[in-house]
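Note that one protein chain is taken out, while the other chains of the complex remain in position.
By letter and in written order, the chains are A and B; residue numbering begins at 1 in each of them.
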Amino acid sequence: MTDAMDGAEGEAAPLSDVQPGRQEAMAIFARASGKELADAWGAWPDRPDVSPLRGPETGLVMVRGRIGGGGAPFNFGEATVTRATVKLSTGQVGHAHALGADTDKVRHAAIFDALWQDETSRSVVEEKLVGPIRARLEAEDARRRNETAATKVDFFTMVRGED
Amino acid sequence: MYVAVKGGEAAISNAHKLLADRRRGDRSVPAMHIEQIIEQLGLAVDRIMSEGSLYDRELAALAFKQARGDMIEAIFLLRAYRTTLPRFGYSNPIDTGAMLIERRISATYKDLPGGQLLGPTFDYTHRLLDPELMGSDAVEEPQTREGNDARTPRVSEILAHEGLIEDDGDLPDDHQTGDLTREPMEFPMTRDVRLQALSRADEGFLLALGYSTQRGFARSHPFAGEIRIGEVDIEIDVPELGFAVSLGRIRVTECQMINQFKGSAKSPPQFTRGYGLVFGQSERKAMAMSLVDRTLRATELGEDLTAPAQDEEFVISHSDNVQATGFVEHLKLPHYVDFQAELDLVRRMRAEYEQTHDGETPDDDGLEAAQ
Partner (left out) sequence: MTAVQSNSASMFQGGFADPVFNAQLVFRQIMDALARPGRVAEFNGLANPPAPLSPTVASIAATLFDHDTNVWLDPALARNEQVAGWLTFNTSAPLTREPLDADFAILLDSGSLPLLESFSQGTQEYPDRSTTLILQIASLTGGRKLCLTGPGIRDVDNSAPNGLPDHFFDQWASNGLRFPRGVDVLLAAPDGVIGLPRTVKIALGES
């Protein structure tokens, strides 16, 4: 991408304090199942009105690798990605991106991103949604790691010949 | 020459209906669900994604079903579909060192950090057909053992020692990463574009070329330095947010081939490397890709060009099975006028031939006599 605007603003704008938490929550939403997000939105009390600003729409992201694993970037193939931006009647604008073509899931993720930015609802989003989904994903990762670990080769050396 | 010919609409329409019928097959057999294909024929799905150059398990499974299991047709369907979608951007380069590893082996270092993890491999099976799979579906849960989530360094990070092995491939700082889905191919290519072409190339073609290098056509003395399969996170910079967001994870296979190299006028003796990276679980293709990546570096490394696998234009131009099938299969389209013209030409030539041979009949005897 061509960086026209960075210079106009001086150095890169400082990241706000909440950004890492939001980034983490968005990553969890991206890996959540459509059902997890739909159920959470269905059960949300006093749902604000939601108006779409962009999408949900499905497109492509070209995935890049690096030559030799750590060298110069190269394009190695595309992935379907769906994105959405919504605005809540309470004023927050939420964005979401996720692999795949599940438009409902991504729209819900954008809603929860907007709710996450509202300080009054953030803790509820964290507690009811981000926390449990993260725990599920971590447990699945751990299980897969442990299944793979069971296929680790333990070499042992045979002693040959006399003492 | 092509001339529009009308007719055949009813035949085509009925052919499509017949295709749908044959695809469904015996109605007393349950129809296949997309989820079944994703879960139980995952490696077919992976191959379609890799050569279709589009990571989407559902769409690849749908393509597989629609194509009645014809891989190249399924790949074609996926390629056609991707042209209907807008491009949102380029991901940040994936970090295979941070992979959630499902398989990782090295043929060069027995005790590499992180260990040798066999994963769900066909290796060490006896390749005996298993009658149990004809019916039963009860399968044991896999064994587990305490693993850890530490980053697993790539073998190339571990063994940069002594300077005997070349670094990861770099390109000049001002090099703009090429993209063959956006710019027409030009030869010679830079290595980044070549790898993009190889990553979407036909597995059988790469396998045959890789094999040819082992049999002596541009021998490159390869060792499988490392093969790893697993899931990596994909991130994209989002301008309106000002930070990168994670899109989720994809499964990839990476192969680091290490090649003994005796040196040339351009480079000292060392181990050089070939690289393979493909969508899904596909180590055969990743290995073949890394072999071919290495042989295509012949000019860069000052090697003699002696074999097909070193000929960049030959390899890359013929590696894409969608292009290849399009050109081969177009021969079955009507060439009636073409052929009539050729027929006239051959008739004329034959008449001239017969005149110069005093009207002899050009049967076998006649030809022999003429000689």
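To be clear about the criterion, contacts are C-beta pairs under 8 Å (C-beta built on N, C-alpha and C of every residue); 3 or more make two chains touch, one makes a residue touch a chain.
None of these values were measured; they are calculated from a predicted model.
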Full-complex contact with the absent chain, from A:Thr58, A:Thr85, A:Ser121 or A:Thr151: A:Thr85
Of B:Arg87, B:Arg219, B:His318 or B:His357, the residue in touch with the unshown chain: B:Arg87
Contacting the left-out chain in the complete assembly, out of B:Gly25, B:Gly69, B:Gly242 or B:Gly302: B:Gly242
Chain not shown, touching residues in chain A: 1-9, 12-13, 16, 53-54, 57, 85, 87, 91-93, 117
Chain B residues touching the omitted chain (full complex): 86-89, 182, 237, 239-240, 242
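Operating definition for what follows: only the chains that are shown with their structure count from here on.
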Sites on chain A touched by chain B in the complex: 1, 12-13, 15, 19, 23, 26-27, 30-31, 57-81, 83, 85, 95, 97-101, 141-153, 155
Touching residues (chain side chain B, partner chain A) in the complex: 49-50, 53-56, 58-59, 82, 85-94, 96-97, 100-103, 110-111, 115-119, 142-149, 154, 156-157, 167-171, 175, 177-181, 191-193, 195-196, 199-200, 233-234, 236-250, 252, 254, 256, 273, 275, 277-279
